Every structure is written in C-alpha cells, then in structure tokens.
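Input: a single structure, listed below in structure tokens.
Only a part of the assembly is drawn; its chains keep their places, and the rest are absent.
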Amino acid sequence: MDIHSLQTRLRAFSAERGWEPYQNPKNLAMAMVVEAAELVEIFQWLSPEQAADIAADAARQQHVGEEIADVLVYLLQIADRCGIDLEAAVERKIGLNALKYPVPSSPQPAPTDSGVADAPSPEPRAD
Amino acid sequence: MDIHSLQTRLRAFSAERGWEPYQNPKNLAMAMVVEAAELVEIFQWLSPEQAADIAADAARQQHVGEEIADVLVYLLQIADRCGIDLEAAVERKIGLNALKYPVPSSPQPAPTDSGVADAPSPEPRAD
C-alpha cells in the first residue's frame, strides 16, 4: 500500500470539496472513533464463534471491509495532518510491543472458563 | 507499506505468545475501539487550533503516532482474520465516497460561526 500516494489523493479529495477547514486532527479523531464504533457494531450481538466465521458471509465480510477502510482513511489523514510517518510509527510500535511482551519461555496456560478471576489477560493494554 | 508481510508478522507475534484464542474479530474490534479512543483522548481538551499545531510538539506528535499505530495494528489483524484485502477495501471505499460526495460545481460556503444551524456538514456520515 502506497501510504503517501493515498494521503496525497485524500488531501486533493478534501480540497476539492472544501472540507479542509473542518479536518483538523481533533475533528478527524472524532470522525475516526465514530467509524471505529461502526466496526464494533457489526460484532456486538455475535458470539465469538460467529465473529470468527465472518468470512463465510460475503455481505457481512464486505461490510467489515468498508468499516475498516473508513477507519483507515481517517488514520491516514490524521497522520498526514500531524506530519507522522505512518509506516515508521507502526514499525516502532511493533518493536515496543516485542519489548513489552517478551515471548514466554513456557507455553501460556490455555484459556479457562472456570471463572473470571482465572482469565488471563493476554494483552494487558498497549499504552 | 507491505500489508501482507505485516499481517504475517503480527500473526507470528500472537502465536508465539499464545494470544490466538482471544483474537477473534469480535475481541479485536473491541481492542481496536479502545485504542481509537486513546487517540481521541490526546485531543479532548485541545482547541482545534492547538490540535492543528501538534507537529510543533515532538512528544505529543510521537504519542499521536503511537496511538495511530495501535489502531492500525488491530485493523490489520481484523482484516487478516476476516479474509479481507485491506488495500482493495480502501480503494473501493474511496471510489464509493467519490460517487457519494461529488465535487461541487461552485465553491462551498465558508464555514460560519453565526450559529449551529448554519454549520455545513461537510461529510454527512460515511456509512
């Protein structure tokens, strides 16, 4: 994916429509979280098993693709407005996550359903 | 950005840590919106002008980059689990947006601050 080319096209798209005065990073972040929630909405009443099987339902799969794209388009625009190199930011973050969550020496315990207290927290928040 | 390579690396990262049982698309969508909100949080008390000037503050700019990366990493994983070609989905969505929001023949009215009722809605929701 050519990030810079996409950002240039999105900038032209906004300019042609007179949207630039509205697209500061604050407003774009709001629009981004709205799209993120629309992606959540698709899954809200599905069981984890139904969610895992979404590729079997072409219409729903396409819907998921559209909402992912909506979020990504806003992320590209926020990065562009903030002078952030998106690819470098992702590489940096993956590196930080590798430091933060070292590979366990022994296998992780299997998830249990014997109680909330036993539930492992595989990714205790990626701040 | 090499989407498929990133997705392959992220899949290995999860497998090594025993996270796969938790990373169904439903749970990943929840984790994604949590990161999306952390991006919103950076901007919540800033004025639009301060938000637009974020590149002048290196620490904050880096923070924005980290939160964007967190959201993007989850989007990549959701697309991967759902069998979605992310690049094709973005191209398709940009095409749909061009049909939905044609370039206006005359320039858009400048934004006014004369009242809420006068506020144009530049992007009346991208469903």
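Every chain is named by a letter (A and B) in the order it is written, and numbering of its residues begins at 1.
One rule holds in what follows: contacts are C-beta pairs under 8 Å (C-beta built on N, C-alpha and C of every residue); 3 or more make two chains touch, one makes a residue touch a chain.
In this text the structure is predicted, and so the values were computed from the model without any measurement.
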How many copies of the one sequence build the whole complex, if 2 are shown? 4
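Going forward, only the chains that are shown with their structure count from here on.
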Report the inter-chain centroid distance for chain A and chain B in whole angstrom, where each centroid is the mean of the CA atoms. 6
Considering only the defined contacts, which chain A positions touch chain B in the complex? 1-3, 6, 9-10, 13, 16-19, 21-22, 24-27, 29-33, 35-40, 42-43, 46-49, 51-52, 54-55, 61, 64-66, 68-73, 75, 78-79, 81-90, 92-94, 96-98, 101, 103-104, 107-108, 110-111, 122-123, 125-127
